[in-house]
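Accompanying notes for the structure given below.
== chain A ==
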Amino acid sequence: MSGLKKNLALLSRVELRMISPSVNWINSLPAPEGLLESFQLRGRQSLQLAGLPASSDEDWRFSDLERIKLLFKLPLASRASKFSGFSEQQLPPSSSSDTVRFVVRPGMDSQSLPKGFSYISSNELNRFLGNAIDHSAANDDWSVALNNACAGRVLALRVNGTDLPSLEMVLDNAAGELAATRIVLVLEPKTHLDLQHIVLGNSDSSHSHLLEIYLGKEASLNHGWLALGGGDATCVADLVIQQDLRSEYALTSVQAGWTLSRLHQHVVQLNGFAKTILRGLQCTKAHEEITTNSTVRFDGPEGCLEQLNKAVAIDSSHSIFMGNIDVPRVAQRTNASQLSRNLLLSNKARVDTKPQLTIVADDVKCSHGATVTQLQEEELFYMQSRGIGSIDATQLLLKGYCQDIIKYLQFNDDRSNIIDQLIGRL
Partner candidate 1 sequence: MINSSSETILEISDLHASVEDQSILKGVNLRINAGEIHAVMGRNGSGKSTLSKVLAGHPSYKVNKGKVVFLGKDLLSLEPEERSRIGVFLGFQYPVEIPGVSNLEFLRVATNSRRKQLGEEELDTFAFEDLVRSRIKLVQMDPAFLERSVNEGFSGGEKKRNEILQMALLEPVLSILDETDSGLDIDALRIVAAGVNELAKPENAILLITHYQRLLSEITPDFVHVMSSGKIVRTGGCELALELERLGYEWLEEELSSTKQS
Partner candidate 2 sequence: MTSQNVVEDLVSQPYKYGFVTDIEAEKITKGITEDVVRLISSKKNEPEFLLDFRLKAYKQWLKMKEPNWAELGYSKLDYQDIIYYSAPKSNQKKQSLDEVDPKLLETFDKLGIPLSEQKRLSNVAVDAVFDSVSIATTYKEQLAEQGVVFCSISEAVNEYPDLVQKYLGTVVPLNDNFFAALNSAVFSDGSFVYIPKGVECPMDLSSYFRINSGDVGQFERTLIIAEDHSSVSYLEGCTAPMFDTNTLHAAVVELVALDEASIKYSTVQNWYSGDENGVGGIYNFVTKRGQCRGHRSKISWSQVETGSSITWKYPSCVLQGKDSVGEFYSVALTNNMQKADTGTKMIHIGPGTRSTIVSKGISAGNSSNSYRGLVQMGPKAVAARNYSQCDSMLIGDKAAANTYPYIRSQNAISSIEHEASTCRISEDQLFYLQSRGIGFEEAVSMMVSGFCRDVFNQLPMEFAAEADKLLALKLEGSVG
């Protein structure tokens, strides 16, 4: 958890220089400037000191550390970059008018916002920028340091109201470059919002994303995270969520197609009485490696967590789930359940799962479960006995398995081809 600190303590500087291929890359970054200047300085310093994550770092112990180097192979995308990954054909704007779309790129201009949405002024932003990170364990995260080091701009939105259009953010990629985005989203009390993030990595590109989301009292956010990669694409993202009293945060994340993808969710329920729902699906094939790492901390009483993470691994791929639940003494009457379900469909594939529960409060209900299995033979047999061929039967079963998570993504019918694509891949 304390990746940077641990690395700093354990390694002498001499060793560091030797293991850190990132120095040249860091030097190639544009000079620190603007609103994020202090973050850029800090991030670069951390990266230089810490080097790459080590296998002794609990957060990375299952990962193939060599792949991280892929991130450093690519130059940072800029205003001048050619963003080619996203095309309107591939992802047509929603036909309904009640969706606001942002295509997030380094050079993006402000667009006019509908009622209920506003940009957060740079003065005010200081209240939010980095605050949620400081209040969670994310501060020690290597991927947070990476984003700090290279993100040049921040998209900061405030949302207020209930009958709002849903918000869609496409995090675009530039071929042969690393796209770094930083987003701050503030939901005022009692606000309800549907939010979709779409991360595309169609070509040899890298992604580093860092989102801080603040949910005011009784606010609710229905959050979709669809990350579809391709080729040699890599993606590391941190979602840092701070929930106030009686707020509700529901995340549905789907990751597929990345050589390296890592989604780290940090949720802190500040004053208790809040609800968090985390649903995840990760599908890996070929040599892909996908990780979901979640940390949920209850800093007040009567919090609730429902978590279900599903994985399908085929070929020589590797699927990793780490789920931390932290219930300190103040968090009486917490009710948390976590389930990790994994389908391992090939002998060369690997699944690692590690729930981690730390519980001090005594009046709590916490349960967790994990299974690693293959498709149920009886189910397959049942379908086959009704004349369905084994390949079709497998597809049907897999579709059902994935649909359990995917159905929570808020897509209109005209987008459903994305989901078919996803399952078709397997």
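Keep in mind how these were chosen: all candidates are chains of the complex that A comes from, given by their letters.
In the analysis below, contacts are C-beta pairs under 8 Å (C-beta built on N, C-alpha and C of every residue); 3 or more make two chains touch, one makes a residue touch a chain; residues count from 1.
Keep in mind that what you see is a predicted model, and the values were worked out from it rather than measured.
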| item | value |
| --- | --- |
| Chain A in this complex - touching candidate among 1 or 2 | 2 |
| List of chain A residues in touch with candidate 2 within their complex | 62, 329, 332, 342, 344-374 |
